[in-house]
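Let me begin by presenting the structure, written as C-alpha cells, before commenting on it.
Excluded from the complex is one protein chain; the other protein chains are retained at their positions.
Letters are used for the chains, namely A, B and C, taken in the order the chains are written, and counting of residues starts over at 1 for each.
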Amino acid sequence: MAIAVRTLFFAAYRDLVGAAEIPVDLPEGSTVGDLVASLRERGHPFSSLPPAPAVAVNRTYAGPEERLAGGDEVAFIPPVAGG
Amino acid sequence: MAIAVRTLFFAAYRDLVGAAEIPVDLPEGSTVGDLVASLRERGHPFSSLPPAPAVAVNRTYAGPEERLAGGDEVAFIPPVAGG
Amino acid sequence: MVFTDVTPDPIDVVEVLKRVAAAEDGAVLLFLGVVRNHAEGRSVDGMRYDAYEAMAKGVLAEIAREASERHGTDRIAVVHRVGDLQLGDTSVAIAVSTPHRAAAYAANREIIEEIKKRLPVWKKEHYVDGASEWVEGAAPPVPHRAGGTA
Partner (left out) sequence: MVFTDVTPDPIDVVEVLKRVAAAEDGAVLLFLGVVRNHAEGRSVDGMRYDAYEAMAKGVLAEIAREASERHGTDRIAVVHRVGDLQLGDTSVAIAVSTPHRAAAYAANREIIEEIKKRLPVWKKEHYVDGASEWVEGAAPPVPHRAGGTA
C-alpha cells in the first residue's frame, strides 16, 4: 500500500527545487524523515536539500519521526526570517 | 548681609504650605539645608515639611550642602509621579 | 480580544493601537518592524516578504495566545505584512496593552522574538545594485519526538 502526500516548498527551497508543490508517493508507515530521504535520493536538485530540514505536517512543526498519512500537507520550511 | 531667594512649592507641598511661592531672606552663605531648617522653624504649616526634602536650585536637583545666592529659585519637590 | 493577522495590505498603525485600548490599562507598547535602507553593509531598496500563509496565521495566533496567557492580558494585536514592501513600510506591528508597564514591555518583546524564531515567513532583500537575496533566517524549533500516531 502506498500513500500520497503533498510536499510544499517555500523561499530558498522553492528556488532550489524549482517548484512550489510536488506530489510524492510513499510506502505506508513512512515518516517525515523517510520522505526527506526519499526526495534527496532523487538526486539533483533534491539532493541539495538539507538532510534534516524543518518540516511542518498539516501546518504544524513536526519531527523526523512523525508518521505521515495519505493527503498530508508536508511543508519544507527554510530558516525563517519574519519580523 | 542677607540674601533673598524665591521658594517654590508644588503638589502636596503646595497644599501643605498654602502657597505656590514664598520669598525668603537668609544670611549670606546659607545652604539648601539652612533654608529648609529656617522654614521648618517657622512652625505650622512649615514644620510639616520633611527635614530633608528633594530640592532643586535654579531647576537642577541640589543637595543640602549647596550654597544659595541672592535671586536663586529654590523648589521643594515632593516625590515625583510622572509617566 | 487577541487579534492577529498575516496580510498583504498596508498596516494601519492607528487601527492596531485602537484594537488594544481598554479602560483598565495604563500602558500600551507598540513595536513596528520597518524596512530599512541597509543590511550587513549593503544598501537595500526594497524587501519581499513571502509566507506559508495558512500556517503563519495559525502560528501567529498561537504566539499571541501564549503571550496573553503568560502576561495576563488579552489586549494584544499583531499584524504581519507580506508581499513587496518599500523602504519605510511597516512589516510587522505588535501592540500590547496592560494595567502596568512591565508586562507590556515583556509581552511585546516575547512576541517579536517568537516571530523571529518560528513564524514561517521569509524575506528577500533587493539591493541598490540590482541583486537580491533571501535573508539568512533562524531554524525553527522542531519537536524531537513525533506527537502523532499512525
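Keep in mind that, in the parts below, contacts are C-beta pairs under 8 Å (C-beta built on N, C-alpha and C of every residue); 3 or more make two chains touch, one makes a residue touch a chain.
The shown structure was predicted, so the numbers you read here are calculated from the model rather than taken from an experiment.
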Shown chains that the omitted chain touches within the full complex: B, C
Residue numbers in subunit C that touch the chain omitted from display: 13-14, 17, 21, 23-38, 87-88, 97, 99, 101, 104-105, 108-109, 112
Interface with the undisplayed chain - residues on subunit B: 8, 10-12, 15, 29, 31, 54-57, 59-63, 65-67, 69, 75, 77-83
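Just so we're on the same page, only the chains that are shown with their structure count from here on.
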Distance between the centres, which are taken as Cα means, of subunit C and subunit B, whole angstrom: 51
Gap in Å, rounded to a whole number, between the CA centres of subunit B and subunit A: 75
Sequence positions of subunit B contacting 2 or more other chains: none
Overlap residues in subunit C, where contacts from two or more other chains coincide: none
